[in-house]
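A single protein chain has been removed from this complex, and every other one stays in its place.
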Amino acid sequence: MSFILRRILFYIVAFLVAASINFLLPRLMPGNPIDIMFANAGNSMPPEAKKALAATFGFVDRPLHEEYFLYLKSVFSWDFGVSIKKYPQSVLDVLMRALPWTLFLAGTSVVLAFCIGSMLGVYAAWKRGGAFDSIVSPSALAIQSIPALVIAITTLFIFGVGLEWLPTSYAYKPSLDPGWNWEYISSVLYHALMPVTTLAFVSIGGYLITMRNNMIGQLGEEHVVMGHAKGLTDARVRYNYAARNALLPSMTAFALSLGSVMGGSLITEIVFNYPGLGNILFQGIIARDYPLIQGQLIIMTLAMLTANLLIDFIYIFLDPRLRKA
Amino acid sequence: MRKSMILPAIASALMLTTAGAQAEAILTAVPHQTTAFAEIFNPFNQTADQRSVRDFMYEQLVVFNRMQGGKAEYRLAESFEYSDDLMSVTFKIRDGVKWSDGETLDANDVYFTFNLIKENPALDIRAIWEKLDSVELVDDSHVKVNYKEASTGLIFDVARLHTVPEHIWSSVEDPVSFANANPVGSGPLTEIRRFTPQEYVQCRNPNYFQADDLKVDCIRFPQISNNDQALTAAAKGELDWFGSFLPDIEKTYVSKDPENHKYWFPGGSLVIFNLNMNASEEGNKEAFNDVNFRRAFSMSMDRQAMVDIAGYGYPTINQYPSGLGRGYHAWNNPEADAQYGQYTEYNVSGAAELLAEAGYKDTDGDGFLETPSGKPIAFDLIVPNGWTDWVNTVQLAVEGLQEAGVNASVATPEAAAWTQQLLDGSYQGAINALVVGVTPHMAFNTFHSSKAMASRFSVTGYTNEELDGLLDSFFKTSDDGEQREIMNKVQMILSKDMPHIAVFNNPYWYQYNTARFEGFFSADNDQAVPTVHDGNPERILHLLSIRPKG
Partner (left out) sequence: MLKFFSIILRNKKAAAGMLIVLAYIGIALAAPLITSHDPLKRVTRPHQEPTMEHVMGSTRMGRDVYTQFVWGTRTSLIVGFAAGLIVTVIGTLIGVTAGYFGGWIDETLNFITNIALVIPQLPLLLVLAAFIGQSDPFMIALIIGLTSWAWGARVTRAQTLTLRKRDFIEASEQIGEPSWRIICVELMPNLLSIIGFNFIGSVVYTIITEATLEFLGLGDPLAVSWGTMLYNAQTSSAITVGAWWEVFAPCMAIVVIGIGLSLLNFGIDEVSNPRLRTLGAINKAVKAQKKFDQSYKSAKGAAS
C-alpha cells in the first residue's frame, strides 16, 4: 500500500510543479490578450472599455506573488477562469466539452496499438529469426519513426480528399443530434476511423519492438525453460510464463508513451478537425487565450498523472512483489 | 426481390425529404471559422463564435450602403434628421415593429440600449460614447442623440447600434457576460431551431417587420475551422453563402460546377506599408523622413506580382499615389495621378536613380545604400506570422527594395507582437491595413494629428496642419460639392508627401452557389458589399435579396 501512497504523493508534487510552470509561462508571453482580441476587429476601442474588459478577464495590476496564490487557490478549487476567445464561457466548460473526444481518441488508439503491437511482439519473439520476425520487426521499426503529422496528412489526403472514402472532419455528422442510437454511434465510429487508425499506427511499432525484446529476454529465463520441461503447451508457456513477465517493462513503456500519444492526438485533432483538446489548445495559442492555455495544460497534466496512477495499479496487479513493498 | 422492395421505399423517403426542403428554404452560410459553437447570442459580444447575431438577430438603425456612395437604407429607424448646427441627430423609429416574442419595439428600447452601453463601456464596441454627449427620449417614436462636436460622419457608427429589448435586458444582472441563450430579437432570423457545437440552425422571426421580403426561412451554420475544410465543403456544393480564402479558386471551386459555383472579390481594406518616421536608428529616421526615399520605396514595389502571386490574383491593385483605392474611384482627383502617378509605377531602376539623385550612396561598400549624410539604412518590415499572403507580399517588397540597393528584410513576429510594436512605435517598417469606411475620409483620417499613435492604423508619425484642417472640415458640411473639393485637396497633399505606401486593396471574400438559391449580389448586380461576415452591415440587405430558386 505504501507504494501507492508514495506514488500519489509524487503525483501531487508533480501537479504542483506543473501548475507553477503553467502560471509562469503565459505571463512571460509578449503581447496583451485584450489588444490582440481587438487587433483585427477594425475599430479603435477606447482605453476605458479595454480596461473594463481586461478586469472581466482577471487581468488586474497586482504583485506577482499575490496573483500566484490567487491562481493556486483557484486551480485547487477547480476554477480556471473565463476563456477570452470563447467569452463568456468558462475555461472549464470549453475544456470539458472537448475532453471526452480526446480521451476517446487517445484511449481507443492507445489500447488498440498496445494490444496489437504486444501480440505481434510476442509472436515475433516466439518465432524469432523466422520469416514473420524478419519482415515485421524491421517494418515496425520503420513505421515507428514516421511522425503522426506525416501519417495524418497522408491518410487525410488519400482516403479523405482523394478517394473520398472517409470524412475529413467533425466527430460525427453535423446534422445528427447526440444520443444513444445506432445512427449516432455509427457516425461517431465512422468519423473516428481515420484519426484513431493514424494514432494507433504511430505507436504500434514501439509496442511491438519493446514486447519482442522483453519476450526474448524472458524466453531465456529459467522458469520459462522449466515450463517447457514440465511439458506445458507452447501457448501456455508463451502467455502465462513469458508474456506476463515481459509485460512489466512494456507497461513502463506504455506509461512513458502517454505523453507522446497526447502530443500525437493533438496533431491528429488539428489535421482532422476533431473537436478535442488539441484543437482547442491550438486555437487558444493563436488567440493568446491565457486562461484557456493555462487550464488546458493543467487538464492535460492531470490526465497524464491519472493515467500513470492507473498504470501503477495495473503494475501491482501484474507484479505481486510490489504489494508488500 | 427484396432489394427491389427496399429501393422504392428509400426513394419515397428521399422524396419526402426533398419535398420538405422545398417547403422550407434553408440556406447554408459560413460567416466565421471556428472550432466549436456555444450558445451565446449576446449582440455586444466581440469574441463568440456565433456571427449571426448582429444584423440577423438584432437589427441596426440605419445601414449606409458603401457601394452606393453611402446611401441610407433604413432598418429600425424610418428616417433621421440633423439639427441645423449638426450637433445632434434625431432618429424616427419605425412604427409597428415587434420583437420576436410579440412585444412592441419602440424608441424606449433604443433609448434603453444607448444607455446600456454607456453604463457598460465593455459593450460599447464602436466606442461611440467617446463622442456622444447625451441621448434624449423625445417620445415613443423619436430618440435624439447629442454629439460633443458637430459631425456628419459619426452617424456611421451611431446608426450601427443593435437595439436590444428593454423588457428582457433591463433585468439582466451582468450584460457583459450575459449569454442570452434564449434570444428575443428584431431581426429576420431569431429562432434557434437546432444547436450543437458542430452546427446550428437559425430560423425566421415570426414577427419580422419585413417578413414579405424575407424569402430565406432558415440559415444553417456548419462549423468550419479552416480554409481547407471550407474548400472541401464548398467543392461538394454544400455551402451557399460564404467567404473563405480558396486557393486557385477557378480550379478548386468554380470548375466543380461552373454553372453555379461563383465568386466576387470587390476591393476592401487598404493594404499599405508604414515607415516609422520616429525610428530610433538615425539612418532609418533620416531616410523615412525623406519623401524621395518613400517615393523610391513605392517604385520598388512590384504591385502586380503582389496581387498575382502573393494574393492569387484576388486583391485589387492600388496605384493611386494617395492610396485612395479603386473602391473610391468616384472621389479620385486626376490631378494627383498626373503629377505623382509615376511614383506608383513599378520601376526599380527609376527608384535607384531617384535615390542616387537624392544623395544616397553606398559609402561603406556593403552593397547597400547609406543616407546622404552617410548613415547606414537597415530595417525590418514586420508582418504577422501566419498571415501567409502578407508574408509573401512583404517578401516581394524586400526583393524589390534590395534590388534598388536598400537593406530591407522581413521579420515575422506574432500578430500580438506586431500590433504591440506598431502601437508603441518601436517598429521600423511594417505592412498594415486600413479599414475603409463609407467615404475615403475614414482611411485618410488616420493621418489626423489627434489620432497619432492612438491605434495601430496611425503609426507613421506623419502630421500636417493643413491636412488636419481639411479632414476636420469634411464632416462639418453636408454639401456634396464642398466635400469633393476638400477630398481633392487631401489627395494632393497625401500624393505629394506619400506618408504611407499603398500596394493593393484586400478583397472582400465572397463566394456563393446558385444551385438552390438566386438573387445573390455579384459584379453585375453590385448592390452592396456582399460578404456574409460579421462587421459587414450591408449583409442584411443581401440576405433580403436572396431567394430560393424556382
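Think of it as A and B in the order they're written, each chain with its own count starting at 1.
The working rule: a contact is a pair of C-beta atoms (placed from the backbone, for glycine too) under 8 Å apart; a residue touches a chain by one contact, two chains touch by 3 or more.
Values in this document were obtained by computation on a predicted structure and should not be read as measured data.
*Asks:* Given that one chain is not shown, which residue among A:S83, A:S203, A:S250 or A:N308 touches it?
*Replies:* A:N308
*Asks:* Which candidate, A:I8, A:L70, A:L141 or A:L310, sits in contact with the chain we can't see?
*Replies:* Residue touching the absent chain, from the options given: A:L141.
*Asks:* With the missing chain put back, one of B:E199, B:D240, B:E414 or B:D534 would touch it. Which one?
*Replies:* Touches the omitted chain: B:E414.
*Asks:* Which residue numbers on subunit B touch the omitted chain?
*Replies:* Counting only subunit B, the missing chain is touched by 227-228, 231-232, 246-248, 251-252, 309-310, 385-386, 388, 391-392, 395, 399, 410-414, 417.
*Asks:* State which residues belonging to subunit A touch the missing partner chain.
*Replies:* Counting over the whole complex, subunit A touches the hidden chain at residues 10-11, 13-14, 17-18, 21, 25-26, 28-30, 128-129, 133-134, 137-138, 141-142, 144-150, 153-154, 157, 161, 209, 213, 216-217, 220, 256, 259-260, 262-263, 266-267, 270, 281-282, 285-286, 288, 293, 296-297, 300-301, 303-305, 308.
By definition in this document, only the chains that are shown with their structure count from here on.
*Asks:* Going by the contact rule at the top, pick out the subunit A residues touching subunit B in the complex.
*Replies:* Within the complex, subunit A touches subunit B at residues 30-33, 35-46, 48-49, 52-53, 56, 82, 84-89, 93-94, 97-98, 161, 168-172, 174-175, 177-178, 273, 275, 279-280, 283, 286, 288.
*Asks:* List the residues on subunit B that touch subunit A in their complex, please.
*Replies:* The contact residues of subunit B facing subunit A are 35-36, 38, 40, 42, 45-49, 120-122, 124-127, 130, 176-179, 194, 196-199, 222-223, 225-226, 229, 232, 269, 386, 413-417, 419-420, 423, 435, 454-457, 535.
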